[in-house]
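Sharing a structure, written as structure tokens. Questions coming.
All protein chains but one are shown at their positions in the complex.
Entry: chain A
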Amino acid sequence: MSAPGALSWYEAGARQRIAVLLDQSSFAEILGPAERRMSPHLPLFGLPRAFDDGIVVGRGRLDGRPVLVAAQEGRFMGGAFGEVHGAKLVGLLRLGLTERPAALLILFDTGGVRLQEANAGETAIAEAMRAIADLRAAGVPVIGLVGGRAGAYGGGGLVAGTCSGLAVSEAGRISVSGPEVIETNRGAEEFDARDRALVWRTMGGKHRYLIGGADAFAEDTPESFRKAALGLIDAAAPFDLATLEAEQARLERRLDRFGETLDGRDVWARLGVNDPEGIPAATDDAFRASAEGCRESARDAR
């Protein structure tokens, strides 16, 4: 449990998250707000711009180790990838290849590609995934932290899936198609987006941790995410053929095991979780204890 008055990761903004995650005063921003590198597209739609285009990137230290960090601002257009937003992330990832930091951290908070500049956004997603693969191949772990109000959706979910390791909190959600997108395309019988409990049973942090879609489960505090990030940096598997084959085998096994299930609760029951019905209401500590020993793990795979 978090101490009363402690900062909530979910409630915090991108700049706040960086300030409390990294070593004190160690952050130096690249292309800060005063550079005014704003979206060239939004004014065409009569929409307001942000000085940082909704993403903060730069250098800092984590427990003394040099890191590169990117944090999305989920409150600005749902943290969506526009042209500048995406280019800042891709540029940072490529900078990692020359600087070789101890890790590159991505603080996800995004609904995916920004529809008003979708072509540029989609391109940025592909470039970011390629850059992450290059960085991992060079031995630099790329760690994703997911615990913001927008989650990691759309292309952001794809970029998250490319990372060396992911930490998620209960409030965090990871997926590609969001609840409303599924409902719109397949009907409310397929997926009722208003059923928030269903959304969390399908895409929420606890579910993702249980099926090995996330590698660490964090409480909704900066300290917990910091600890999780440090653990994931040290646990990052080498990015080689053996790792990728293990990951492929794990995903095939997951499909065999859970392909027929219709609800998160059925998946958890098959995993052998003690009280599947009690998972959504369980405290962080009780949940971690239930997950121990039966959750799927990507430790040797991704």
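Here, a residue touches a chain if its C-beta (ideal position, glycine included) is under 8 Å from a C-beta of that chain, and two chains touch if they have at least 3 such contacts; residues count from 1.
In this text, contacts and distances are computed from a predicted model.
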Choices "Cell division ATP-binding protein FtsE", "Malonate decarboxylase acyl carrier protein", "Autoinducer 2 import system permease protein LsrD" or "Multidrug resistance protein MdtA" - which one is the UniProt name of the chain not shown: "Malonate decarboxylase acyl carrier protein"
Among A:P48, A:G278 or A:G293, residue touching the chain not depicted: A:P48
Touch criterion as defined above, residue of A:A34, A:L262 or A:A281 at the omitted chain: A:A34
In chain A, positions touching the absent partner: 13, 15, 32-34, 36, 43, 46-51, 73, 75-77
